[in-house]
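There's a structure below that I have some questions on.
For this depiction, one protein chain was excluded, whereas all remaining protein chains were kept in their positions.
The block that comes next holds chain A.
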Amino acid sequence: MGASLPPKEANLFKLIVKSYETKQYKKGLKAADAILKKFPNHGETLSMKGLTLNCMDRKQEAYELVRLGLKNDLKSHVCWHVYGLLYRSDREYREAIKCYRNALRIDPDNIEILRDLSLLQAQMRDLTGFVETRQRLLTLKPNHRMNWIGFAVSYHLNSNASKAIDILEAYEGTLEDDYPPENERCEHGEMLLYKISLLEECGFLEKALEELRKKEFKIVDKLSYKEVEASLLVKLNRLEEGEKLYRVLLTMNPDNYRYYEELQKCVGLYSKTGQYSSDEIDKLHALYRSLAEKYTWSSAVKRIPLDFLDGVKFQDAADNYIRPLLTKGVPSLFSDLSPLYDHGGKADVLEKLVLGLEESLKKTGGYPGRSEKEPPSTLLWTLFYLAQHYDRRAQYDVALAKIEEAMQHTPTVIDLYSVKSKILKHAGDFTAAAALADEARCMDLADRYVNSQCVKRMLQADQVTFAEKTAVLFTKDGEQHNNLHDMQCMWYELASGESYFRQGELGRALKKFLLVEKHYADITEDQFDFHSYCLRKMTLRAYIEMLRFQDRLHAHAYFRKAAAGAIRCYIKHYDSPPKSSTEEDDELAKLPAAQKKKLRQKQRKAEARAKKEAEVKSEEANASGVSKQGKRNVKTVDPDPHGEKLLQIEDPLAEAGKYLKLLQKHSSDYLETHLLSFEVNMRKEKILLALQALKHLVQLNAENPDTHRCLIRFFHKVASRSAPTTDAEKLVSGVLEAERPTFSQLHDNKSLMEANTVFLEQHKDSLLHRAAAAEMIYCLEPNKKTEAIKLIEESPKNSVSSGPLGSVKESKLKDCVAVHKILVATFDDRDAALRWKNRCAEEFPYSTYFEGSLCSTITSNETSKQAHEAAENGGIEFVPSNGKVEKLDAMKNLAI
């Protein structure tokens, strides 16, 4: 390095490198300038100066200098390496890999460059390259532990686990017998466990077990040792030994559900579906009774039998399980038991049981059959449970009665308010739900959970401004809203994106959805540091698990929601692009003069307000900027806070395509993915891609109403195309002709209308299916509109929608809302929509959407909003004192 320079400058050059490594950038810059004074064209110095400037946030100069340096000295590996580092710092890994490769061409044995390259290859999953680089590193420095391990890991990642085992064994061969020294025991033990996991992965179970036992004394993580041993024994079908070991593990942790499951497998009493014969149930019952005697403190051992028991035994077990928890006051009891509600009969048993407890508590103050009195709080928790029970069973009026009774009994328990809020949400009253959640929040201002729950409810009620203000209460002061993003608070971004979408604010919605997408990019990015860290620390099992997790990261539900939300925004934007300003002016011109003036005034006021807000914000930003002077990453003001720029794009469907690809790659099992793909491609007139989406839909769920819609719409659209003229068009027609018979719905040359009728006949009891069929009638033959609407209106009142037991009614409310929207948007029939609304208002009295008679927007109109504002920061305001208040203090004694 710096070889072409005279000694004095060569020393200076070394100083630059050293200063860069020790982050003394100013010093390095000085040295660089000193060399450049004499040798202004020295490439490596120019490059190093660029790299130094890059760390001082002078990106543009950095790139210019590094490129200039490279131009002056194309044969220098330093220049190429620096160029690679620069790209790497900007996360441009593909470019960086190219640069490193060029550097290695000049200096093939440069360890540092090889190591950097290997990290990038791991990050980009260039696995063949990764193996090569790792091999070179090992050949160059075989005495380095990390190089052996890295080489093995590279083979494992490249799907050659057995080769990885060989490498690790060869590595072990290089070690002395007394290895490892005391301070490396953990690392070595991890390596051994990793090797054993590889053996297991390759199916060498016997060998894995043998190796495990042989190396027992060298493995520090004793728990993992036992778990691996037990799992190998089960896999080898050595069940008796396995059983013994799982019993040992249970003494160590009697609340680990997995141990119980494995133990059941060992004794031959396990079924994946949870279905057992009565004989098996008896045996399981006996097993868990004996376990319960041993592990008296375990709650798992008491809870698990409720899953498999039935009939009277279930009732007894549930009774024994519930009583002490109600006495103790465990607010999560209902969530604990709620999986049982999927088995229809158990919900009835629980209902009878807890109602019995309630009755007895009210009459005697104790449980049935017991003379002992319960503490007063037992009744409270019993009512609390019942409220959630009836909520789950969609009997919202009973649920509300129970929770209100509980609130009268003890009005200070926060969970009561949270649950009441939840009931109201399920019943369709989002406004009241938000107000209740806010009340809960005010009762403990230091509780982040109730705060977050309140934010969520506010967003569900589309009170975005309140929600934002409330959320910010728990962020670091000063940083405010940005902080939520830094904390990767995705549920908030998703919920607020969805709220904006409902309100038609596509720009803001899009902005939120894309922020979530960005978090996932960051998470992918975050693995970078671990490629070197994990090899050094030998946490290899965790490392591999992390890489596999990263590979399917984008399959995560939050990403799916965000991507789907973004795509919806683009589609909606494409369907109804915003009006240009001239169009707006035209509309304005049509208004009478007085109204026009009012509107203008309004606009002007709004503008002034916005300007003022922006000023305040930038001032704040400046102030915080000053306080943090010297620190890097001074917060920049968001140039597009409302996402307006995000919408000013040429081709929204192409943008949507980006996210669609990720969904198709990682979430192909979801109907929604292909529905969106269908919608996008139909708009793009990509007939074959739409067909592909349709085929996926039919494959995933042919009976789904949306699938049906897509099918009919697709073939209807195809039929209306003009005769093919170009070769490409003929090709498409050919494919369509060949594909059409593969759809069983259209067999026997059925017309679309006939297919629609068949579909309706098959699902005429389901509201959503009826609505889909009606919509398709209208789509195929618009003159049959009245008939189609009649079809919807004639749907049976208590028609059962799909969905699991209990949540039926809630999903039914959603379905009814969806149908109302169809009546408004597709049929554009105000009268029918109004009739539907009135019908639903009767059925769902709490629904704010249908303005039912019991919903808060009707009963209290503006009051809830006022209460809301008053409650904003800390509490409900009480009526102003009349001066005599204190005199009534003495009334307190009435309460003793």
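Operating definition for what follows: contacts are C-beta pairs under 8 Å (C-beta built on N, C-alpha and C of every residue); 3 or more make two chains touch, one makes a residue touch a chain; residues count from 1.
Following the convention adopted for this analysis, contacts and distances are computed from a predicted model.
> Pick, from "Putative acyl-CoA N-acyltransferases (NAT) superfamily protein", "rRNA-processing protein", "Mitochondrial import inner membrane translocase subunit" or "DNA replication complex GINS protein SLD5", the protein name that UniProt gives for the chain of this complex that is not shown.
This omitted chain is identified in its UniProt record as "Putative acyl-CoA N-acyltransferases (NAT) superfamily protein".
> Which listed residue (A:446, A:728 or A:825) would be found touching the missing chain in the intact complex?
A:446
> Which listed residue, A:30, A:409 or A:784, touches the chain dropped from view?
Residue touching the absent chain, from the options given: A:409.
> Of the residues listed, A:152, A:380, A:547 or A:647, which one is in contact with the missing chain?
With A:152, A:380, A:547 or A:647 as choices, the missing chain is touched by A:380.
> Which chain A residues touch the hidden chain?
That gives, for chain A, the contact residues 327-329, 372-377, 379-380, 408-413, 442-446, 874-876, 878-881, 884-896.
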